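One protein chain omitted, others in place.
Every chain is named by a letter (A, B and C) in the order it is written, and numbering of its residues begins at 1.
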Amino acid sequence: MNLMEHQGKTLFRDAGIPVPRSHHARTPEEVGSFIDATPGAWVVKAQVLMGGRGKAGKIKLAGDASQGRAVAEEILATPMPPNRQNPHGEPIRSVLVEERLAIAHEAYCAITVDRAARKPVLIVSRFGGMDIEEVAERHPESLAKFYVDTAIGYSPFIGRELAYRAGLDAGYHRAFPAIAGALYDLFFRYGAKLVEINPLALTEDGRVVASDAKVELDDDALHRHPELSEWRGALPLDEDEILATGAGVGIRNFRRFPGNVGTMANGAGLAMATMDAVSNAGGHIANFLDVGGGANAQRVRNCYELVVNNTGATVFFVNIFGGITRGDEVARGIVDAMRQTTSRKIPLVIRLTGTNEAEGRRILAEAGMTPVETMDEGARKAVELAS
Amino acid sequence: MNLMEHQGKTLFRDAGIPVPRSHHARTPEEVGSFIDATPGAWVVKAQVLMGGRGKAGKIKLAGDASQGRAVAEEILATPMPPNRQNPHGEPIRSVLVEERLAIAHEAYCAITVDRAARKPVLIVSRFGGMDIEEVAERHPESLAKFYVDTAIGYSPFIGRELAYRAGLDAGYHRAFPAIAGALYDLFFRYGAKLVEINPLALTEDGRVVASDAKVELDDDALHRHPELSEWRGALPLDEDEILATGAGVGIRNFRRFPGNVGTMANGAGLAMATMDAVSNAGGHIANFLDVGGGANAQRVRNCYELVVNNTGATVFFVNIFGGITRGDEVARGIVDAMRQTTSRKIPLVIRLTGTNEAEGRRILAEAGMTPVETMDEGARKAVELAS
Amino acid sequence: MSIFLDKNSKVIVQGITGAEGSYHAARMHAYGTNVVGGVTPGKGGQRTPQGLPVFDTVSEAVAATGATHSCIFVPPPFAADALYEAHAAGIALAVCITEGVPVHDTLKVVGATAGMRIIGPNCPGLVSPGKALVGIMPGHVFKEGTVGVVSRSGTLTYEVVDLLTRAGFGQSTCVGVGGDPVIGTTFVECLREFKNDPQTQALVLCGEIGGTDEEDVAAFIAEHVADVPVVAFVGGRNAPPGKSLGHAGAIVSGAFGTAQSKIKAFEAAGVPVAGRPSEIPALLASEVARRGRPVPAASF
Partner (left out) sequence: MSIFLDKNSKVIVQGITGAEGSYHAARMHAYGTNVVGGVTPGKGGQRTPQGLPVFDTVSEAVAATGATHSCIFVPPPFAADALYEAHAAGIALAVCITEGVPVHDTLKVVGATAGMRIIGPNCPGLVSPGKALVGIMPGHVFKEGTVGVVSRSGTLTYEVVDLLTRAGFGQSTCVGVGGDPVIGTTFVECLREFKNDPQTQALVLCGEIGGTDEEDVAAFIAEHVADVPVVAFVGGRNAPPGKSLGHAGAIVSGAFGTAQSKIKAFEAAGVPVAGRPSEIPALLASEVARRGRPVPAASF
């Protein structure tokens, strides 16, 4: 679960990380009355998960209440424009009205899980305000990393060392170890996958402030934080994730693509290989779908309907490696599912192995489906039927 | 710092350890009106740091308000009787009025720092309600220990394993791992030296409840818990500790004994050896005193007055190994201190080494003190002068 | 020989009375694995339908049976506890089947259980065909032989193994290392063991998008086992960035973890990469032939 800026900053504030004064507002009116009540120099920032708000004109200055109202209206009027990762863009439902900082320096600080080292890693750069990938490319010498021993956790020397190695401006030195420590506490307490302050601002008057907040939580650890469930409901869940949850498969088990060959397999690795097989055969995949363990009628039906009703699939390629389950049982599950479904019918190509697989294929053929013997053959058949 | 039962139970409750319903009261009146408002079967328990409350008649049952008033009055009327560790007994300033539990079993659970293993150790026995020393003697087979890896901390299997190994009644099994975990969290959060639940009661109706609470905090870690400072002030500090603090030496650096040879040395090991030397010479020591590093006039004066005004010393044996400091400087400090003090004068025997030690001894002799060359010689002289 | 697991391995099942645990304990037992018992707190003293003893704690089970290996079937919030318990009891190798373990739990467990090998979490386990199976793999697709197999997924592994077996390539040990971002045993760690295993004459590696395990193992191969026939497969060429495909660990982040990068790394190390699983046996045969080694299948 990715948090919005204002949610991340709430966690930051609770953890003791300095953040700008701010107010989270849902309407231009609310923005106006907040600025009326607390005059000053403010910034109005769209609250969305997508990056690139600045370039999209979704961060704007407001010197007074009427200006605040106007820019909020403008920001809320249109969604974030689409990009490659978010082909549908993202609607904007609220803004953060925030103290405008007089910034002298912008640095970068993040903590994430390093897969290869199998440790938390702190990353600091004296250059902030741009993507970390851009920093890595343009200023590699400014990147300092520290792999944390989980038996020890954070200790202030880590912050001091990183501040020196990353070449942070001396103005950061006094505040930085405590801020990095608070960020680590937050990372650890929530079992986060990423916590990022970018930029970590040094203001003209010498304060060190988290000017933005990015927090990526681990869905598998959310059950330990029921206090966040409200946010969870409020977040613009990825549509594929909503659909997957609705069909009763794992949140990561379904993903749509623009093609017309629907796919389903048992196991994520096999599901990826199935997609690859369809591509290899010259087809265009409509989706990734891991049906998970077991392939009873209800589950197959849910998955079939998930694909048929939500993608451009004109054929459905089912690839089941019945490791432990029996082929005839799976076949019966599929046939029953197709009898029960009330959704539109598209042709099924079914590759099925496991004990009693010949019997399974016979059952499928009798029900008018296309049983095949191998994954490659199935992919070819499916592509053929789709076009 | 040792906590009183009611303070320990406050920490227990905050940590999620079940404790009986209770009310902390300072007067018999308060006890009466509490029972009036919440009728039931209650126990009234003296709040003191000393052990042996039951035997001393300082824990009494109260079936109604008037009985509550009466037993509270009785309990508060006289101090706890003295024992070897507390030769002055202990005044009773408050009582805990507590739900009377219908207890089916009494077990023991504690966590402390194991010095030899250099790890926290959990100790559980199916026998509670008596001293752990008594359990160890009478039911050694019932004691189960687990040394915790600080890199991991507590994990519920530890509680399960201890419950089985200690042979806890099956009624404990479901609740115990969480209680042990909460106790560990408390131990860890406060950097405690000991947390003990004795007895950990299993009630007739199947609840597992901490019927008593013993918490020993680490004075060196208290600065991290300013929220406890109020308790610290309220506790009946050991008188020797109060005196030590008043004289500006460490809380552990002063301890009184019933003899008449006052002692002072620089360094705890040397101070202990000095006491031992006096005993070896047939004398009776009046105190242990480690003056700490440095021996300037102010410090020596404070220590002299501490001993002269608070012990039965008739002679003061000062044993300074001037490792780094110069003997003549120390001698001048002592002479100045004795000139400045307004307390009664008793003879000083001074053993002094260090650079310029001969010069130092000359200065002392000129001031009418008794300089000696060795610790043994000093001890003999001091014992001689004392009798 | 084989790696990690053989006839002498004494296996317990943590969570043996649960639905998954009891089902797979029976299957492992049926395969011939030396399953010596299981653990479910509160059920100590019972026996499974196969007559296996159930204990309250792992340490009791180890004391009573001399267990060396454990297969863990417990819900995700309790997986770390189960692994700590196995470690404290002196288990040498623990397979954690559980999917959905919080990544910080795995981080902490992996950092604090020195001396115990962990396979997984979120993995199908491992098989040394003809000797023992620990996990949820279907035993019938495996055949004893000389190919070491390492894979990040479950059913894809069975698919690949099935193809190998049909082509006459038996296996020494097949390890499903797991689909999570942080796992107890990586590709490289498996290869360190295979390197010293006389039974293993060739390797098949099934990687997928996400992380740098494949890149790391490619570098290891180039340096340490360049003389062994190796074939690789990488799943997820069609994955979009920023979205996990099924496995929590199968995610392309920015420029990292793409199938392209992994394929390039394998090829740079001289390891042919199969375009689809069905190509693996032929590629392996040609690698074996090219190096003039006996066809592995023939050695058994």
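Following the convention adopted for this analysis, a contact is a pair of C-beta atoms (placed from the backbone, for glycine too) under 8 Å apart; a residue touches a chain by one contact, two chains touch by 3 or more.
Being a predicted model, the structure only gives us computed values, none of them experimental.
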Next on the checklist: For the full complex, can you list every visible chain touched by the one that's not shown?
Outcome noted: A, B
Next on the checklist: Considering the complete complex, identify which of B:Met1, B:Ala265 or B:Met338 is in touch with the unshown chain.
Outcome noted: B:Ala265
Item to check | Per the touch definition above, residue among B:Glu161, B:Glu196, B:Asp290 or B:Glu305 touching the missing chain | outcome: B:Asp290
Checklist outcome for this item: Given B:Ser279, B:Asn296, B:Thr314 or B:Thr341, the correct residue touching the omitted chain is B:Ser279
Checklist entry - Tell me, which residues in chain B touch the chain that this view leaves out? => result 84-85, 113, 115-116, 118-120, 133, 149-151, 188, 191-193, 218, 220-221, 223-224, 238, 240, 250, 252-253, 255, 257, 265-273, 275-277, 279-280, 285, 288, 290, 321, 323-324, 353-355, 374-376
Item to check | Where the missing chain touches chain A, by residue | outcome: 149, 151-152, 155-158, 160-161, 164, 173
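Quick note on the criterion: only the chains that are shown with their structure count from here on.
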Item to check | Whole-Å gap separating chain A and chain C, where each centre is the average of the chain's CA atoms | outcome: 28
Checklist outcome for this item: dist(centroid_CA(chain A), centroid_CA(chain B)) in Å evaluates to 55
Checklist entry - At which residue positions does chain B touch at least two other chains? => result 151
Next on the checklist: I need the residues of chain C touching at least two other chains; which ones are they?
Outcome noted: 108, 111-112
